[in-house]
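One chain of protein is taken out of this complex; the other chains stay put.
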Amino acid sequence: MSGSKKPEADRRFAKFGTVSFTATTKVNDFIGYLEEGQVCGTKCVTCGSVFFPPRAQCYKCRDKARIEWFQVQGSGKLATYSELKYAPTGFGEDLPYAIAVLDMGGYKLFGRIGDVPLDQVRVGMELTPVAHELPGGQINYVFNRC
Amino acid sequence: MSGSKKPEADRRFAKFGTVSFTATTKVNDFIGYLEEGQVCGTKCVTCGSVFFPPRAQCYKCRDKARIEWFQVQGSGKLATYSELKYAPTGFGEDLPYAIAVLDMGGYKLFGRIGDVPLDQVRVGMELTPVAHELPGGQINYVFNRC
Amino acid sequence: MSKVAIIGVGQSSFVRGYAGSIRELAFEAYAEAMSDAGLTNDQIGATVVCSAPEYDKQRSPAGVIVEHLGLNPQPTFYTESLCCSSTTGLKLAYSLVQSGLHDSVMVIGFQKMSEITSAESQERMGRGADIQWESPFGTMMPAYYAMFAQGYLDQYGASEEDLALIRVKAATYGQLNERAVYRKPVDLAQCLAADPVASPLKLMDCCANADGSSCIIVASEEKAKQWGVAQPVWIRGLGSASAPVNLALRESFSSFAAATEAGRQAYAMAGIGPKDIDVAEVHDCFTIAEMLAYEDLGFAPRGGGPELIRAKETYKEGSIPVNVDGGLLSKGHPIGATGGSQLRTIVLQLRGQAGDIQVKDPEFGLVHNMGGVGIYGNVVILGR
Partner (left out) sequence: MSKVAIIGVGQSSFVRGYAGSIRELAFEAYAEAMSDAGLTNDQIGATVVCSAPEYDKQRSPAGVIVEHLGLNPQPTFYTESLCCSSTTGLKLAYSLVQSGLHDSVMVIGFQKMSEITSAESQERMGRGADIQWESPFGTMMPAYYAMFAQGYLDQYGASEEDLALIRVKAATYGQLNERAVYRKPVDLAQCLAADPVASPLKLMDCCANADGSSCIIVASEEKAKQWGVAQPVWIRGLGSASAPVNLALRESFSSFAAATEAGRQAYAMAGIGPKDIDVAEVHDCFTIAEMLAYEDLGFAPRGGGPELIRAKETYKEGSIPVNVDGGLLSKGHPIGATGGSQLRTIVLQLRGQAGDIQVKDPEFGLVHNMGGVGIYGNVVILGR
């Protein structure tokens, strides 16, 4: 996989999440893929490290790193979660919602529970990460039933 | 001298300067005096230390300190100054203006040049600190010709 | 290797809405510690100022604080590691003394959380996580700790009642602490009936914000003797570690790797084990945090924390008294001041000056102080 890179003006990451806090990153292609419906991580071909969240740099290989994108596929096990009764500034409209960690085996994802009713969420259940459009042109990913 | 103290809701310091950045302090009486036209410092009666800016605590005497207010009187010598061509956020309307340090002998004041045309300001000139009302109910002190 | 002593401790009252500035707040702990140590400013070689800076309007707060305390021209070192800033400060102070650079160092911790509005505070809380990959999902501190509570309860079959017992203990001692922000009694039913905040944590599982300051003065063994310090308390063990910020990179949701590693280091340096600790202060920003600390520090085996609190072993009369000053759950949690407050409690215990909460003849005390959700972990072992 590859993606276009516009170092000077690439602020795509401002689209990530209900409220985005940072816009400039070398892994902005994550947003490009997400908009195409793909949740992607990166791997370093040199050493085999798998990165989620994705990274454009590998601390094991430094200048010898070769970074490529890969698509997160299949399902994982819910490692833990919490349902929020209060939300930080800007997230009030989203309540109630749950944040969670999904264990994909070789790596984990931090994100939100998607289409599971909150009273049915259980640690250990199988869920799948999927791209998710938000109001106002924003986008994130959520963990849905398989 | 003495002044009333209302620990819970005393936010008088919010009136200090064109833009005030902090409202809560144990030397809020400074504002009370300033509104009466007096620029005041404090002294510790126990050890004789003179404080400008005023302090409600004395590090030499700690729990043995006895703090009293005194009125800044007479004139001082201009130690240094600078005329600003750009201003920080919120101060644009004040341009042009000069910030300065006035040496009163036993203590100094950081403040603004008052009624001296900026092209006539000179290091060493004699000036007097006076209370100065600002738009919007704000207040500070400036250094005026004697 | 020569030893480093704590020779003075001080703390302000922890309150809601301190009626003064940060420099005035810092003065309160400073004044108490200086009187405690019997020093004057010329005997302080350097300062380490500790806070989480986003709660202040003042940039670079160390400058205005040391100016107000009359501690120029001594150098000042500002440090931040979220909620464990002042135990990080203690480690730096130890190293500045042990390295021979300074004879004595003052560690000043403070936080005036009421300096900014509650909305501003909320916004900053959101930025305490990984702002690129976590905050955009709508995170907050209680929900993070709640994820560890969920992970822990699920892994070991513990109950929300076990967590509530920790709050009941905290309130038992908080009532005795005149400097605590929360001094009301709390019973089990009240904890379990409290409003949910982030499942499975409820209101009574969470500590309160507070404004406060703390001050710890350390000195070389030589200076402690020269200055005639009556009851020096020695820094016996120091451990500190970090973990990834993003929870996606953590191995466990029923323990904190940074706390476990910091504890291991501190025990190794002190040459003792968990059974040698006579009194401990652990970081109980939430009830689950104290439960994890029991196990991360080896006071209980993995999964054995609930039995420890059910048997009241962490009460003052138990085998390992923990947070008998009321903990953060009662005292409140003025971020930068918290670690220093914990250190002060242990120093007073080791000196036999802890009053109502004095444990019997302690030889070793331990402080466990965490930054963020297990991001930074510090463990300090003090001894007579």
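Lettered A, B and C in written order, each chain numbered from 1.
In this section, a contact is a pair of C-beta atoms (placed from the backbone, for glycine too) under 8 Å apart; a residue touches a chain by one contact, two chains touch by 3 or more.
Everything numeric in this text was worked out from a predicted model, so none of it was measured.
K.L.:
Give me the visible chains that the unshown chain touches, in label order.
P.N.:
Answer for the hidden chain's contacts among shown chains: A, B, C.
K.L.:
Quick one: which of C:I6, C:A19 or C:A62 touches the chain that's been left out?
P.N.:
C:A62
K.L.:
Which of these, C:V181, C:A198, C:A241 or C:I309, touches the one chain of the complex that we don't see?
P.N.:
Considering all chains, including the one not shown, the answer is C:A241.
K.L.:
Taking the entire complex into account, which one of C:L71, C:I108, C:V324 or C:L350 touches the absent chain?
P.N.:
Checking each option in C:L71, C:I108, C:V324 or C:L350, the one touching the absent chain turns out to be C:L71.
K.L.:
I need the residue numbers on subunit B that touch the omitted chain, in ascending order.
P.N.:
So the residues of subunit B touching the missing chain come out as 13, 16-22, 25, 52-53, 79-91, 94, 97-101, 107-112, 123-124, 140.
K.L.:
Just checking the interface: what residues of subunit C touch the absent partner chain?
P.N.:
1, 21, 52-54, 57-60, 62-64, 66-67, 71-82, 88, 91-92, 94-101, 124, 127-128, 130-132, 238, 240-246, 249, 257-258, 261-262, 371-372, 375-376
K.L.:
For subunit A, enumerate the residues touching the unshown chain of the complex.
P.N.:
7-8, 10, 21-22, 24-26, 55-57, 59-60, 62-63
To be clear about the criterion, only the chains that are shown with their structure count from here on.
K.L.:
Would you mind telling me which chain pair, B-C or A-C, is linked by more contacting C-beta pairs?
P.N.:
Of B-C and A-C, it is A-C that has more C-beta pairs in contact.
K.L.:
Starting from the mean Cα coordinates of subunit A and subunit B, work out the distance between those two points in Å.
P.N.:
Roughly 53 Å, centre to centre.
K.L.:
Which whole number of Å gives the spacing of the CA centres of subunit B and subunit C?
P.N.:
38
K.L.:
Averaging over Cα atoms per chain, report the distance between subunit A and subunit C in Å.
P.N.:
Chain centroid spacing, subunit A to subunit C, equals 33 Å.
K.L.:
Which residues does subunit C have that touch at least 2 chains other than itself?
P.N.:
none
K.L.:
Mark out which residues of subunit A touch at least two other chains, giving numbers and ranges.
P.N.:
Within subunit A, no residue contacts more than one other chain.
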